[in-house]
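Missing here: one protein chain of the complex. Every other protein chain is in place.
Then we have chain A:
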Amino acid sequence: MSTEPLYVDGLYRDHSRRVQATLIRLLGDFELAEEAMQDAFVAAVQQWPVNGRPDNPTAWLIRTGYHCGIDQIRRRSTARRRAHLLLPTELPPTAEALDLEPTTIEDDALRLLFTCCHPSLSMEARIALTLREMCGLTTEQVASALLLKPTTLAQRIVRAKRKIRDAHIPYAVPPQEELPERLPDVLQVIYLVFNEGYSRSTGASVVDINLTQEAMRLGNELARLLPQGEVFGLMALMLLNDARREARQDSDGELVTLDAQDRRLWRQEDIHAGIAWLEKALALTPTGYYTLQASIAAVHAQASRAEQTDWGRIVRLYDALCRRFPSPILALNRAVAIAMNGAPDIGLKLLDDIAHHPQLSRYHLFYAAKADLLRRQGQHEAARDAYQQALQLATLDPEKRFLHRRLAELEHSP
């Protein structure tokens, strides 16, 4: 008996998101579902020690939450602004008649993810909503992880939820034929969450929420529910990048570029896991964006020294990426790969060709890449100019310090 509250704690951690996902479908409203979920856990704390633990706790919590939610709707039904919340004319099914098969409950998690990542919501709202609803973080936790004021974030979430309700964004997994169009939206949100955490892993961070871990947890769950090649590809990409985390900064917290990293610090177990995901992804066609990116990350991960990097293979992978998903950033990376593959002149020429693209002409990494190629070529004067341009456009302190160091090195070389 005395262990009951602890058991509920664990259940809350493991099942609250699942209970809530199903309640959102049943009650058709995010806020109502959250209240109902909380009510259900309160009821569990009160009733289980007396009546004993139910055989299927998740189903019990959903049924109880559904009861609480219906009661709420009845109580609110007079208020105008809640009028659209009213259930349709037919009577709601009784809690006992609900379909609570494990597969239905699993599908609800997927429905929730696709709803949170719906393209009609702004990208900021998608990220906030996904972290809040799918990862079960509090508003304060999400706000601190995204470096936002809790009030700003709360507003963003409220507006997104209202839009889902009032514009009737469907609570559904898109049908098979629409998946190729909709899945990238979900993968992009997960990858942005990952990058948000990854780019912020430097310095004395006080944030206790690890966004890279949350992104990988989401990816893992998605891979289980929707075993598609690109989901595997994204998992591979995240693991292969994250494996390099400790090597990305030195003991002073300064940035270390890929070629200068101490590769003994790369976490081999993550590399192996990433490559295993990649192999699963490559077995499924067509090979998509994340799978190709992960393939590039794998080439780096498998070179025990920077000089052993198979740049020829990287060039071929960028060729494939640029053909299928043309973008100026990919063209930039491809040009660098060509230069590193023993053709620096061609690489620099390709950089000049794309220099005026609006997405690149104000992009500090374009000038940093150009400067690096010039430096390797021994064109120190031109390299200095490019580093200066990069410095003017860079905003993050570690990046600025890195560019300053490179400039200083050039001053001291002939």
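Note that in this section a contact is a pair of C-beta atoms (placed from the backbone, for glycine too) under 8 Å apart; a residue touches a chain by one contact, two chains touch by 3 or more; residues count from 1.
In the analysis below, contacts and distances are computed from a predicted model.
Colleague: Any idea which of "aminomethyltransferase", "Cytochrome c oxidase subunit 1", "YciI family protein" or "Dihydroorotate dehydrogenase" UniProt assigns to the chain that's been left out?
Modeller: This omitted chain is identified in its UniProt record as "YciI family protein".
Colleague: Sort through A:Val8, A:Ile73 or A:Leu121 and give me the one touching the missing partner chain.
Modeller: A:Leu121
Colleague: Thinking of the whole complex, not just what is shown, which of A:Arg159, A:Arg217, A:Arg263 or A:Arg376 touches the missing chain?
Modeller: Residue touching the chain left out of view: A:Arg159.
Colleague: Could you please point out the chain A residues that touch the chain left off the display?
Modeller: 80, 119-122, 125, 159, 162-163, 166-167, 181
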